[in-house]
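My structure is below; once you've seen it, I'll send some questions.
Of the protein chains in this complex, one is absent; all others appear in place.
We call the chains A and B, going by the order they appear; numbering starts again at 1 in every chain.
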Amino acid sequence: MNWGRVGSAPFFEIFSLRTEGTYLNHRKRESFRQFMNKESTAGFVFSLPFTIGFFVFMVVPMGLSLFYSFCDYNILAPPVFVGAKNYIKMFTDDVIFLKTIGVTFYFALVSVPLRLVFALMVALILYKTTRITGFYRAAYYLPSIIGGSVAVAILWKRMFATDGVVNQLLRLSGVNSSFPWLGNVNTAIWTLIILAVWQFGSSMLIFLSSLKQIPVTLYEAARVDGAGKVSQFFRITLPLLTPTIFFNLVMQMINGFLAFTQCFIITQGKPLNSTLFYTVYMYQQSFEFYNTGYGAALAWVMLAIIGFITMILFATKRFWVYTGGV
Amino acid sequence: MKKRMALLMTGVLAVASLAGCGGSKTSATTAAPETTKETQTTAAAKQDGGKLTMSWWGNQVRNERTQAALDLYAEKNPGITIEGQFSEWSDYWNKLATSAAGQSIPDIVQMDYMYIDQYVKNDLLVDLKPYIDDKTLDVSNITENTMATGTVEGGVYAICAGINSPAMMYNKTLLDQNGITVKDYLTIDEFEELCRQIYKKTGYKTSIVYGTAQTYLDYFMRAYDVVLFGDKKMGGTKESYIPFFEMYTRGLKEGWLIDPGVFAEISVGSVEQDPMVYGSSPDTMSWCAFANSNQLTAIQKAAPEGVTVGMTTWPSPDPKKSGYLKSSQFFSIGAHTKNAEEAVKVLNFLVNSSDANNILLGERGVPASSKIAEELSPKMDPINQEIIRYINEVITPNSSPINPPQPDGASEVFNLLNQVQEQLCYGAYDAATAAEEFYNGANKIMSQK
């Protein structure tokens, strides 16, 4: 292929017109072109939309919410600065806070790995493109599309109800069960974990699109060496997928700790706060009890927790993530 | 600023497309200016003085009727347009609170007794007294008791949009089949006896405000002359709350109280999933439901075919002392309105105009104006006639003014109440512990407000 240079010209002309008028000597133009094509300038230009977006749309609201976390604020009246009061209360005088931390860690640490394993397995199974796999992929992706709709909330409760589908299936297989899955403090969280795992579609899609990046030639070479399917998976697919696995892990961990919908639409924390997610508690504080300052403080503590976990993940990256390029 | 932003944006996009060696094209560039144009017209329209907004929560029927009534007003008053903003209940309060933070709440807002105190204390609602005095707002046909529901610390901040009252719904068909009758003004002892009897005869259990105990506790305590909230503390002593929780422990012991696990399988507070109308066996169902009189229509609609729903008072240690009339919801004027005068006129129209109420048809409850209520009565269906009868004959003669609206901190206290109730029903607390946990915890919350 011919990597022509024609295309870059109009871009510079815009700049030269703006800065120096229509006439420019060749040299000046050349030096400007060189400046624009310097790695550092290019990086700056490319990241400019995000830089602007971050400072304009994120920094101000984030800063405000950080400020609120040091205030008594009930939305309806202006915030009053109270120092670290909210943070102190959280760690010394709030049992539910500790409870929700426990619930959230349990949920995230169980559901995220399960979800990733499922997503990867299904992606591998549906990787082969035949006319029908398109529909299979759609079927496996659908649960993620309906997401947090009311229908899911109602159905999920029906399924795990004492007289629901799950118990009926158990009875069919010989176990006489009328177990109240949703009403029991130990099992209720699992109905939410299953819901989260069921919606593995987004990770699956990302796995699917990265599987394509693995060059077919590698597999061909391996086949010539006499490697079987299993050994191909462990020697080629898995190592080359590690960057994507890492990406999914980081993203899903963040999502897992910030999970909201499952609890909000289905259990609302019942029974006995055994399924109360951190973010739902934060929401209650902010919008139901109007302790918005306290809610903001809760959010920033969560940010610190997630930030710390992400840092640890990034620190482990060099031990298991393949970075050699293809 | 706006213009510069738009320019910048298109600039960035232009760079993006030009960078593509002249070859790549993004359709995004063409889409962007369109957005700006469209949204600017909305902003321009907003500055128009003759434009009012009214917000409410509700269902399809309410949305349609209310908007039709507002359109009628606009038709009769050229130059005025009223934009209806409607949301679902919990969304409604999020949006209203957020716009309050931004000093931009709508001109006319639908209010609830639960929130009115906080909105008034933060100067977010307009005192209607001056408008009543100068006759812009006519309240001559509204009883004093009804007006009192919208009065906070001497100011009138809300007008009743529909009268209702606590009412216990019950499965009349089931009880008739078993020869059991329910009388009005049940005491707690009579109620429990009834629960026992029904459980023995039919297997149906009883559900008592699980997860939504706040209003019932308030009602219950009125019998002991205890007002739930004092100034930064709770009313009564911790002992005074024991009888309320004892009702649950007795029910659990005797088996007629519905298992708390049932409520994990439904959406608490949804009429369609109330154990009275929803469930597969008597074991998970209730013969009664604690509700409000205006919900009779909804519960009857949700009930299985062939079931007639009856309505009586909530049981209480002293039902005649507990009983009160309330507003299913209010209309208020938002403090940030630019045209309060006109907004009040709209409010007056909704409350007093026969034309408007012929459209609204008492969907929000029995109309506050006795004149309008009388006019509408013959046009109503049997269920609504029953509601009017209940309000006029059962409650009105045996009621006293409602307690003052809930102060800041109340929703947190109610959350605590429901958590204590949950512990109690799961057997972790006995009645005395529950009362103590609730009383101490609630006092702590209130003392910090």
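Everything that follows uses one rule, which is that contacts are C-beta pairs under 8 Å (C-beta built on N, C-alpha and C of every residue); 3 or more make two chains touch, one makes a residue touch a chain.
We take it that contacts and distances are computed from a predicted model.
Set against the options "Carbon-monoxide dehydrogenase large subunit", "ATP synthase subunit a", "ABC transporter permease" or "RNA polymerase sigma-70 factor (ECF subfamily)", the UniProt name belonging to the omitted chain is "ABC transporter permease". Of the options B:Ala302, B:Ile333, B:Leu350 or B:Val413, the residue whose C-beta touches the omitted chain is B:Ala302. Residue A:Tyr127 is the one among A:Tyr127, A:Phe179 or A:Phe233 that touches the chain missing from this view. Interface residues of subunit B facing the missing partner chain: 1-2, 5, 9, 12-13, 16, 19-21, 23-24, 26-28, 31-32, 34-36, 38-40, 42-43, 46, 53, 57-60, 62-64, 66-68, 83-89, 91, 94-95, 98-99, 101-102, 104, 267, 269-273, 277-278, 280, 294-295, 297-298, 301-302, 304-305. Against the chain not displayed here, subunit A makes contact via residues 1-5, 7-8, 11, 33, 36-37, 39-47, 49-54, 56-58, 60-65, 68, 75, 125-127, 129, 132, 134-152, 154-156, 158, 163-164, 198, 202, 205-206, 208-213, 215-217, 243-244, 247, 250-251, 254, 258, 260, 279, 282-283, 286-287, 292, 295-296, 298-300, 302-303, 306-307, 310, 323, 325-326.
Keep in mind that, in the parts below, only the chains that are shown with their structure count from here on.
Per-chain Cα centroids separate subunit A from subunit B by 36 Å. The part of subunit B that touches subunit A in the complex is made up of residues 8, 12, 14-15, 18-23, 93-94, 97-98, 100-101, 118-119, 122, 124, 211, 259-268, 280-281, 284, 408-409, 411-412, 415, 419, 422-423, 426, 428. On subunit A, the positions that touch subunit B within their shared complex are 4, 6-11, 14, 45, 48-49, 52, 74-77, 153-154, 157-158, 160-164, 180, 182-184, 188, 267-268, 270-273, 284, 287-291.
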